[in-house]
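Working notes, beginning with the structure itself.
A single protein chain has been omitted from the complex, and every remaining protein chain is retained in its original position.
Let's turn to chain A:
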Amino acid sequence: MKKIYVAVIAVLSLSFSSCYNDDVLITENKRMAVYATLLDSNNLALQDIPVNVTTNFSDSYNILGASSSKALGKVDFISLISYNRGIVVNFNPSSSENHNSNFTSLSYVDPREIMDRAEKLDLELVQLGAIQDVNISIDRLPETDSVEFQIQYYNTRQFISLDEENNPIGKYQNTSNTYERLDEEMTSFQNSYRLPVGSPIKIFYTVNDEAEKDTTITVNSANSIIDLEF
């Protein structure tokens, strides 16, 4: 009787374990062709920029396919697909050894785990922005007791949803924030950022615990140094 009981438990355990499989499962007898034309923000073709397809937001794990842009910025390659994972098409992934640090990274995300994924994904025109080094300094004026501020800026890697209606990309995924408070102990703040040219830097600040105000500065080649005083 004890043997039967153990056998039943073993069979049930195996049955339940087979229901959940954490492995990436590749769709058999199917491939996806990826097409795009890669341009910079001045509509000039970008050549030799790496491109890959991954199963999740990481641009280095579970690479299903990879290539690089050719003459005239043409991207044309084949990727595997998985039926128990989504796809993310990464342009200029930072994990690639051919990553071009002068340009942003852009990822198109489709998290759907589907069997009948399309055989062709044509992203048409894809633009990568240039990256600018920006030094931001914020000082507390002698007459100010305290300054609290939040610097909100766009990341050098941006996400775009391929299924925006059902799986939108939240703004928090494309932006980052720095929070700081200046007072008698800390009178100034300074930091350097790598930011996409043309993207806004939004600074929310509160002086002497009064109402919050904000100011926006757009990143361009002329403003690599931003000095603010409150």
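What we mean here is this: a residue touches a chain if its C-beta (ideal position, glycine included) is under 8 Å from a C-beta of that chain, and two chains touch if they have at least 3 such contacts; residues count from 1.
By our rule, contacts and distances are computed from a predicted model.
*Asks:* Going by UniProt, what is the name of the one chain that was not included in the view, given "Response regulator transcription factor", "Outer membrane protein beta-barrel domain-containing protein", "Cytochrome c oxidase subunit 3" or "ABC transporter permease"?
*Replies:* From the listed options "Response regulator transcription factor", "Outer membrane protein beta-barrel domain-containing protein", "Cytochrome c oxidase subunit 3" or "ABC transporter permease", the omitted chain resolves to "Outer membrane protein beta-barrel domain-containing protein".
*Asks:* Kindly state which of the options A:78, A:125 or A:225 is in contact with the chain not pictured.
*Replies:* Final answer for the missing-chain contact: A:78.
*Asks:* Tell me which stretches of chain A touch the chain missing from the display.
*Replies:* So the residues of chain A touching the missing chain come out as 23-33, 61-67, 77-80, 119-120.
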